[in-house]
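Note that this is a trimmed complex: some chains were dropped, and none of the rest were shifted.
Each chain carries a letter (A and B) given by its place in the written order, and its residues are counted from 1.
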Amino acid sequence: MNSSKDWQFRLHELIYESNTPAGKAFDVGLLFAIFTSIAVVMLDSVHFLHLKYGSLFRILEWIFTILFTIEYILRLICIKKPHKYVFSLLGVIDMIALIPSYLGFFFVGTQSLLVFRALRLLRVFRIFKLGHFLSEINFLTTALKGSVRKISIFLLTVLMLTVILGSIMYLVEERENGFSNIPESIYWAIVTITTVGYGDISPVTPMGKFVAAVVMLIGYSIIAVPTGILTHDLAMLARQKKELPESCPSCSREGHDLDAQFCKYCGASLMRN
Amino acid sequence: MNSSKDWQFRLHELIYESNTPAGKAFDVGLLFAIFTSIAVVMLDSVHFLHLKYGSLFRILEWIFTILFTIEYILRLICIKKPHKYVFSLLGVIDMIALIPSYLGFFFVGTQSLLVFRALRLLRVFRIFKLGHFLSEINFLTTALKGSVRKISIFLLTVLMLTVILGSIMYLVEERENGFSNIPESIYWAIVTITTVGYGDISPVTPMGKFVAAVVMLIGYSIIAVPTGILTHDLAMLARQKKELPESCPSCSREGHDLDAQFCKYCGASLMRN
């Protein structure tokens, strides 16, 4: 039936695409619903608000659960391969956002799992993709993807440093000052090297303070590393982007160097005189 | 009346412009008055100084209020369209700086609102604009304006991360350790991810400490993002600035785009054959 196909297509455009006014409105409305439902979960977690408005919050929560369930079903029926959506990142998150409410029928205390609805906020980026933010997001994510490997090595090195420095601190500092075991000492090392510095565990002996000072200065110096990496990668990316489009007038192949005078594929002159 | 016009014009030059010695002196004097009046409000907020010099502070405050009122009136009468000043940023701030004193006649406790006089310090930038700081300020503000959009996306991502990580922490950590509700946990996540680390709320359970360590390492790594963005934008800006001056061989006017082939002022070819 043609009309069914059409109906399915239009629904798909409404829910999945955002280049039509209706699709845009749907996305904004959905985001608004997500925001509100998270706000409800948040406020419900505050004790005195729970006592006062608990029943109102429960009703609202169920309204949102039903709305999101309908949305989930619509998402399933308007695409050809529903399993693609179900097992996509956003699909899994949407499922996770629904489960806790329904689990509440069978188990007690699962409602606190509703906080995972916060993950649905990731849809914010879909909205941003519409507007003028697209090129900025693309640029940033490309640069971050390129830096991820280097920053992972950096983080691994930092973690190893905290294991070693935390272990040394465990030997140096007294047990009763909070460094009661190695995992605690490593936790302290992470708190210190990242310059967070809660102060829940802090060295008391002179030797411990000396080691702590070393850890702090290390943390203060190596913070330069991820910044240096990312800045460098952003610069590389911008340079590449700038130098790219230079197609041969003869064979129209691209990818020539800026100083190339002849096409490296067909030998034709690249000079525009 | 010509003399009236003249008088208005000279007053305008004195108050709004700063390229004459008198205008400069007025700006410096005004800034000094703002500084002193803020200092008075500050010192008055210190309990034992209030007890000792409270009446002196009140007199000084009224002197400044009268001076600022006169200044406000002068600003109004010496421009042609007073509403433009009234609804400008500086105009609104000037108004806000005046209201609390007068409100004091009718209501009790409004004097603490005088702290908003601190907003008048924004006039400092007017002074700087005079001197040799102009080009630096222009460069920085241009770069910051260009980065604002990207840094907003970054801040939004950080906020979303804190909502998600704070919610996870609310599930993981015990209520009595300070993570009593989700907003509190999000506050903790912001304190931690920005590496501020007050320590007023800090994880106690091993699982909580593990999540906290993850949050810290995230915060420590992503601080690279705004820095990378700004550094990159500064470099782009400097490159553009450098590549711009490409004067027309025919009319020698500058400011052409890099890909311009004809002078946008006289239409002559810009190609260097």
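One rule holds for everything that comes next: contacts are C-beta pairs under 8 Å (C-beta built on N, C-alpha and C of every residue); 3 or more make two chains touch, one makes a residue touch a chain.
The model shown is predicted, which means the values in this text are computed figures rather than measured ones.
Colleague: With 2 chains shown in place, count up the copies in the whole assembly for me.
Modeller: Number of sequence copies in the full complex, not just those placed: 4.
Convention: only the chains that are shown with their structure count from here on.
Colleague: Fit chain A onto chain B over the CA trace and report the rotation angle, somewhere between 0 and 180 degrees, nearest 5.
Modeller: Fitting chain A to chain B on C-alpha atoms yields 90 degrees.
Colleague: Please work out the Cα centroid separation of chain A and chain B, and write it as a whole number of Å.
Modeller: Chain centroid spacing, chain A to chain B, equals 29 Å.
Colleague: For chain A, which residues count as touching chain B in their complex?
Modeller: For this pair, the touching residues of chain A are 38, 41-42, 45-47, 112-113, 115-116, 118-119, 121-122, 124, 128, 132-133, 136-137, 140, 143-144, 151, 154-155, 158-159, 183-184, 187, 190-191, 193-200, 219, 223, 226-227, 229-231, 233-235, 238, 273.
Colleague: Within their complex, state which residues of chain B touch chain A.
Modeller: Chain B residues touching chain A: 149-150, 153-154, 156, 160, 163-164, 167-168, 170-171, 180-183, 186, 192, 195-199, 202, 206, 209, 212-213, 216-217, 219-221, 223-225, 227-229, 231-232, 235-236, 273.
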